[in-house]
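Apart from one protein chain that is not included, each protein chain of the complex appears where it belongs.
Residue numbering begins at 1 within each chain, and the chains themselves are lettered A, B, C and D in the order written.
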Amino acid sequence: MIAAKVIDSIWSTRKADSLIGLKFTMVEVLGGIDAGRIIIAADTISAGIGERVLVCTGSSARKMLDREDVPIDAVIVGIIDEDCNF
Amino acid sequence: MIAAKVIDSIWSTRKADSLIGLKFTMVEVLGGIDAGRIIIAADTISAGIGERVLVCTGSSARKMLDREDVPIDAVIVGIIDEDCNF
Amino acid sequence: MIAAKVIDSIWSTRKADSLIGLKFTMVEVLGGIDAGRIIIAADTISAGIGERVLVCTGSSARKMLDREDVPIDAVIVGIIDEDCNF
Amino acid sequence: MIAAKVIDSIWSTRKADSLIGLKFTMVEVLGGIDAGRIIIAADTISAGIGERVLVCTGSSARKMLDREDVPIDAVIVGIIDEDCNF
Partner (left out) sequence: MIAAKVIDSIWSTRKADSLIGLKFTMVEVLGGIDAGRIIIAADTISAGIGERVLVCTGSSARKMLDREDVPIDAVIVGIIDEDCNF
C-alpha cells in the first residue's frame, strides 16, 4: 500500500456506468522517493481533505468493492491514525 | 487511476484481432512527479483531444470492456469535469 | 520481490473490515535506484523494526493470506537472514 | 499500453518450457519521462527492428496468447502505422 494525503476531490460526470456513485479523490504520496506522486483513488470510507490514508493499488483495489467488474486500480483502504507519527 | 490529458490519437492497422474496433489515444499524465509520462489508453467513451481524463491501468482496465480476453492495460474510464480545478 | 528494511508501524483504526487484525509496517526499499522508496506492507510473520525483509507486491501479495478478498498490494513474505550480506 | 520502438532481438535457449517458440524483442519506450526505458516483450505479430509498436504489460499481456499459463508480462499487441505522427 501507499501512505498518501488526500488533497482534492475529482468530479467526472461522463464516466463508465459501473463507476456511478463512486467518490474519487486525488491523493499525494507521502515520504520516500515517490513523495509528490499523484494518484486518483476511489474512496468508499469518506476520507476528508488533508487526512492521511492508506491506498491500495492494482487488482487488489477491486477487492474493496462488492463487485469484481469495476475498472478501478486504486482505492483508499484505511485512514492513518492522527497520532501515528512517521 | 491517473489524471491525464488526451494529446493524440494512435493508429495501428496491424494489431491483435481482439483489438479491432478499439480506439487508442495517447495521454499525458497531469501533476505530481509523474507529470509528462506518456500512456497509450483504449478509449470507449469518446474523449476528445485536450480533454482531461481518468485512466485506469493494469488488469482493471479490462473491466471496462465486455470481454475479458483483450490485451489492454490502460483505458479511459471517465472525463474530468471542465469546472473541476486541481 | 523487493528487499526492504522495516522502519515503522502504521496504525489505522478506520479501515476496511477485511483488514481488521492485519499489522501494517512501513518499509524502505534497499539498494539500487529505488533505494528510499517507501511501501506500506502487511506483515503476518512478525518482522521487527530494523529487520531486512522480502516484500511481495501486486496481486501475488494476496496469496500470503488465507482469503482472496483482502485489499492489500504488498506483504512481507520473508525475513532476510542476518548473515546474508549484499 | 506503451508506445515503443523495437531495437533488438533477445535469444534465450535455456528457458521455461512454456516459452519455447516465442520470439522475444527488446523495445525502447518512446516519449515522455519514461523515454529510454527498456522492456523485453514477446512478439507474436512479427514486428521488425526499427518499427514502432504498442506494448501491453502486466497480466493483460497473457491475453495475447492462446494459453493462460505462460510467464510473460509484456507483449507487442500492434504495430503503429508509419504515417502516424506523434
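In this section, a residue touches a chain if its C-beta (ideal position, glycine included) is under 8 Å from a C-beta of that chain, and two chains touch if they have at least 3 such contacts.
Predicted model, so just to flag it, every value in this text is computed and none were measured.
Colleague: Over the full complex, note down every shown chain the hidden chain is touching.
Modeller: C, D
Colleague: What chain C residues would touch the chain not displayed?
Modeller: Residues of chain C in touch with the missing chain: 1-3, 30-34, 45, 54, 56-61, 63-64, 75, 77-81, 83-84, 86.
Colleague: Tell me which stretches of chain D touch the chain missing from the display.
Modeller: 7-8, 10-16, 18-19, 24, 26, 28-29, 34-42, 58-59, 61-62, 68-74
One rule holds for everything that comes next: only the chains that are shown with their structure count from here on.
Colleague: Between chain B and chain A, is it the same set of residue numbers doing the touching on each side, over half shared, or a different set?
Modeller: At the contact between chain A and chain B, which are copies of one sequence, the residues are largely different (under half shared).
Colleague: Averaging over Cα atoms per chain, report the distance between chain A and chain C in Å.
Modeller: Roughly 19 Å, centre to centre.
Colleague: Go ahead and note the Å separation of the Cα centroids belonging to chain A and chain D.
Modeller: 31
Colleague: Multi-chain contacts in chain D: which residues touch at least two other chains?
Modeller: 59
Colleague: Linking chains that touch, what shape results: line, ring, star, complete or other?
Modeller: Looks like a simple chain-to-chain line, open at both ends.
Colleague: So which chains actually touch one another? I want all the pairs, not just one.
Modeller: Pairs flagged as touching, ordered by label: A-B, A-C, B-D.
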